[in-house]
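Working notes for the structure below.
All protein chains but one are shown in place.
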Amino acid sequence: LMLAVTACGTTSQNSGKGGPATQAKCEGPGGKYVIGMSQANVAEPYRQRMDDDIRAAAAKVPQFEVKFADAAQDNAKQVSDVENFLTQQVNLLIISPNEATPLTAVVKKAYDKGIPVLVLDRKVDGDSYTSFIGADNRDIGRQAGKYVAEKLLPGGGKLVELKGLPGSTPAQERSEGFHETLGTKVQVVATGVGDWLREKGQQQLDAILKANPEVDVVYAHNDPMAEGAYLAAKAAGRESKIKFIGIDALPIPSGGVKAVEQGRISATFTYPTGGKEAIAAAKTLLVDCKQVEKKQTLPTQLITKENAERVYREANG
Amino acid sequence: MANDAPKLVRMTGIGKRYGGVLACQDVDFDIRAGEVHALLGENGAGKSTLMKILSGDVTDYSGEIEIEGAPVRFGGPVDAQRAGIAMIHQELDLVPGLSIAENLYLGREPRTRIGTVDGKQMRVWTQALLRRIGIELDPRRPVGELRVGEQQLVTIARALSLDAKVLIMDEPTSALSTAEVEQLFAVIDELRREGAGIVYISHRMDEIGRVADRATVLRNGRIVEEFDARQMTAEQAAEAMVGRPVRTLFRTSHGEAGEELLRVEDLVVHPRRPRSGRNEPAGISLTVRRGEIVGLAGLLGAGRTELLETLYGAGSAGRWDGRVLLDGVDVRPRGPRAALAKGIAFVPEDRRISGLVLEHSVLANTVVSIVDKLRIAGVVVSRRAEQANAAESAKRLRVKLSSLADPVGTLSGGNQQKVVFGRMLLTRPKLLLLDEPTRGVDINAKAEIYQLLSEIAGQGIGVLLASSELAELIGVCDRVVVLRGGRNVRELRTSEIEEADLLAATMGETAAGGAR
Amino acid sequence: MSTDSDVTVNSRRRTDWRETLFSFQSFFGLIAVFVAAIVFSPRRNGEILFLTSDNLFNVVRAVSEIGIIAIGMTFVILVGGIDLSVGAVLGLSAVGSAVLLVHDDLGVFPAVLIVLAVGLVFGLLQGMASALFGIQAFIVTLAGLQIARGLARIWSDGQGVAIAYGDGPNEAPVTFSLLGERTFGGVVPIPALIFAGLAVLAVLFLRTSAFARHLYAVGGNEKAARLSGVPVNRVKIIVFGISGLLAALAGIVHAGQLNQGSPNDGAGYELDAIAAVVIGGTALTGGRGSVVGTVTGALLLGVLNNILALNNIDANVQLLIKGLVIVAAAALQRLRPAS
Partner (left out) sequence: MSTDSDVTVNSRRRTDWRETLFSFQSFFGLIAVFVAAIVFSPRRNGEILFLTSDNLFNVVRAVSEIGIIAIGMTFVILVGGIDLSVGAVLGLSAVGSAVLLVHDDLGVFPAVLIVLAVGLVFGLLQGMASALFGIQAFIVTLAGLQIARGLARIWSDGQGVAIAYGDGPNEAPVTFSLLGERTFGGVVPIPALIFAGLAVLAVLFLRTSAFARHLYAVGGNEKAARLSGVPVNRVKIIVFGISGLLAALAGIVHAGQLNQGSPNDGAGYELDAIAAVVIGGTALTGGRGSVVGTVTGALLLGVLNNILALNNIDANVQLLIKGLVIVAAAALQRLRPAS
């Protein structure tokens, strides 16, 4: 590690000299840096927020110019996006991969060219990247399960799980972690697939409530589905008897924090975007000419009625 | 009386160009009140184009139009209709999904007080109009269900409903048989007496002499002659149209018929899904020998088309009773492809809808039935063979075109017909089924087609020919089988009869009752 | 005279019989699915859950947005066009409603009016591109889809815009929340009512107006329509306008139901709407079809979704079943007597 730092300190002249091509082309505070940010899908509010966080943080670093690309949920398009950043010869790449394996090769290509790569939210395979910054979906699932088992239904009860889009990693992990800690007392009476969408959550719970009127908790893999479920319960006149739990807790007006604050959702867990942290890491690498940790796991936070208002204010302060 | 009547329409110096084709050039044409002015010419002479200009369908032309002395320039068909000009188009331009009444009043629907369409009024008017041209149809029937002839009558009714000063009829009788034609002539006489001006386009020469007062002949887009229609002979007209004397119209030689080729015995078709308006074979027996041309006569809806379609494997799916033997062997083709493989070929009655891909080239349309046989080593289609076959076919049938690459839709009607004809001959059939093969075809082309039929028959091919033109049936066929209601009711040898006999036979008992 | 009235009577009977059969065919799939739903419905204390009034109204509410869009789509398809932009226009309108009500603090009436106008104009522009430049509707509205989606994202800054109700600044008037409510003793959802009302209007319009005749004519035989003096281009343009207008209405309903306008709302709805139209027996080639059929088709899809959800069928298997039922329903349509 020391070696790398030294190499970094001796500016770019060394970069052709073999050794791990991991060091940034560091010109210190006097340089100008173009950062490419390859987003998997800005159509998801969470990812839009990630871009916004990056934009806001980068605005405070005068040396940085960030360029954004959107892969619209298509692995192949994201590969092209990264290739295009390479053509433009960006100084640093931030990528929030749509999926791990498909993006691995092109990320490695960038990394091997000596461009530092920060991977956000979802990993890529292998270790050809500079640093991974993200939260742990499985762990969030575990915390949600624990929260339900210990706080909401200590004596057992009936639960409905609303899953995200089948085939997506977070849906998988948020479900698996949840069931690890849920225990056996809580009975899962039904599982619906809401594809991350509010209206699908609503439709699913409409039907589920018909078949199972006695539901105590709805665990949705994200806040919009929880909100949709709430609307369905409200239509059935049961919204006060059911507790809704979501994930993501985006600090935006339409996000989960506000929903908790306004009492529609009982609890949600923050799924931090890592945008701020990514720019901080980029600054460390490019401006400060220092190394960063290979992995930075961001903690989640339980949002309830007690802390919702404060969290919202702080996040947008 | 007609000659000094006021001029309703005067067209002067009309010209119209389609790409490289001059459809009309420097045409002067007028229409007087109370006269029927026939417009004659070969296929592609420019008759329809000239009248489309007058009726506002074609708007980019050169020249002047005056209506009752006032110069006009129409922006579209509606303008012309307002000015009192109505046209019956050659192609049956109706909306299949709408009812007869809705078609008649399309674009000018009567309204009720609250602004909705007054369906009842529309139906009453429609019924009156239909009755005037002598046909009883339910005004609510979708036009798509009607037979071609009935559709043609609907277009006539539509034009009548406009109460126009000038009525243009572009081949109004091409799908009609004698009874309906007579009724139409009665209507035309009535209109003439009421002072309307009528333009009458037809390739049936016998009609011209009966209905027209004056006749103008177009050739290659130019006016070549004007006749007093009552004195004009068919030979004179033909010579003016073609530019040289035309040889005898009909078949010259009737060769000896050979052995029996087709035998139909008590054919009855029970369709799986009966369709209204279709008259399936309900007991048909006939024979065709090699080298023989057998005619099928009958009124509208007698079941001629259905019989030919059935023999070609293109009729309704369902059960058959009776037998069909080709060369003494039972046949029942599963479809047109199988029929062609067995040596049965078919020229359908509606070439635009059933015959051609209008936007494809003449070449592609000519060889489409035989392309699999033109492959080199079973793989690649030989372009040279395609070219040679198409060129030979065009030459043999004397198709008038500038290039085999021309879209077939730009050819004139008769030439389009010849292309379909040529395609079927290339399959080298034993038996040729023809449904109204000269519909809309000019006299010269007709003569050529008749000549061709003679040749074909001479080669030992058997021909079964359905036609509504009695003169054609008598002139071309050896025998005529008369159908009525899906059954064969009479069989006549053409050498022994006159048109009147055939007419009586097709009308059967109903002939006594008059028009219907 | 006697023959005359004979014909008329006869014809009337004949037409009615045909129409009945026609509707029957159109309803046949729905009835089959409905019966299947009853058979396969989970029960509770002997009560068939599918048949509870609550559930039935849920079904109608769930299809109301697709249904509203599908009515507009029927018009477009009847003239032989297609409108792929409706889902995106729904998203655009949902966002528009939310932004106008919340950020711009407009009243319900002006906000709704503006949004409807946006949808109408968007549709009309597409119609003009298609009719006047002769570009295929498929491609114009595919482009329109992208444009509407882009506009929606720009208008909302890429985020969903939540609608909070109240009288304060950045709060929407409470009246707007009615769209998420139920009426008649809390039983009938408002969106279902809107859908039903619109369907009745559309059916009457298609049966009685001259415009409808023109529309069928343009779809059935454009050249004939033109020669008859039907203003073909105008009809085409108006039809796309109607579709845009109804998509905007659906977007408003969407925003009101979900208390949010999100730029990705309505993604893929166009295909559901087209499926409803086609299952309802309207030919994609134009000239033949009805709104009654479309409503039937939409309900069929709704019942299907509902019964699959009630039984908690695996989401992947749901896809298979839905695919097969759509094909089967379309095949049933073909049994209609050939016309």
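To keep things simple, chains are lettered A, B and C as they appear, and every chain counts its residues starting from 1.
Here is the rule we use: a residue touches a chain if its C-beta (ideal position, glycine included) is under 8 Å from a C-beta of that chain, and two chains touch if they have at least 3 such contacts.
Everything quoted here is computed from the prediction, not taken from an experiment.
Asks: In the intact complex, which of the depicted chains does the undisplayed chain touch?
Replies: Taking every chain of the complex into account, the missing one touches A, B, C.
Asks: Of B:Leu404, B:Leu483 or B:Ala505, which sits in contact with the chain we cannot see?
Replies: That would be B:Leu404, which touches the missing chain.
Asks: Give the residue, chosen from C:Val174, C:Leu204 or C:Leu319, that touches the chain omitted from the document.
Replies: Looking across C:Val174, C:Leu204 or C:Leu319, the contact with the absent chain belongs to C:Leu319.
Asks: From the list B:Leu363, B:Leu411 or B:Ile443, pick the residue that touches the absent chain.
Replies: That would be B:Leu363, which touches the missing chain.
Asks: Tell me where the left-out chain touches chain A, residue by residue.
Replies: On the side of chain A, residues 42, 67-70, 72-77, 79-81, 83-84, 87-89, 99-102, 104-105, 125, 165-169, 172 touch the unshown chain.
Asks: In the complete complex, which positions of chain C touch the hidden chain?
Replies: 84, 129, 133-136, 138-140, 142-147, 149-151, 153-154, 158, 271, 274-275, 278-279, 283-284, 315-320, 322-324, 326-327, 330-331, 333-334
Asks: Of the residues in chain B, which ones touch the absent chain?
Replies: Contact residues on chain B toward the absent chain are 312, 314, 335-337, 339-341, 346, 348, 353-361, 363-364, 367-369, 371-372, 374-375, 379-381, 387, 391, 394-395, 401-405, 407, 423, 427.
As a convention for this text, only the chains that are shown with their structure count from here on.
Asks: If each chain is a dot and touching chains are joined, what shape do you get: line, ring, star, complete or other?
Replies: Drawn as a graph, the chains make an open path, so a line.
Asks: If you average the CA atoms of chain A and of chain C, how many Å lie between those two points?
Replies: 36
Asks: Where the centres are mean C-alpha positions, what is the separation of chain A from chain B, in Å?
Replies: So the centre of chain A lies 72 Å away from the centre of chain B.
Asks: In chain A, which residues are in touch with two or more of the other chains?
Replies: In chain A, no residue touches two or more other chains.
Asks: What are the residue numbers in chain B that touch two or more other chains?
Replies: In chain B, nothing touches at least two other chains.
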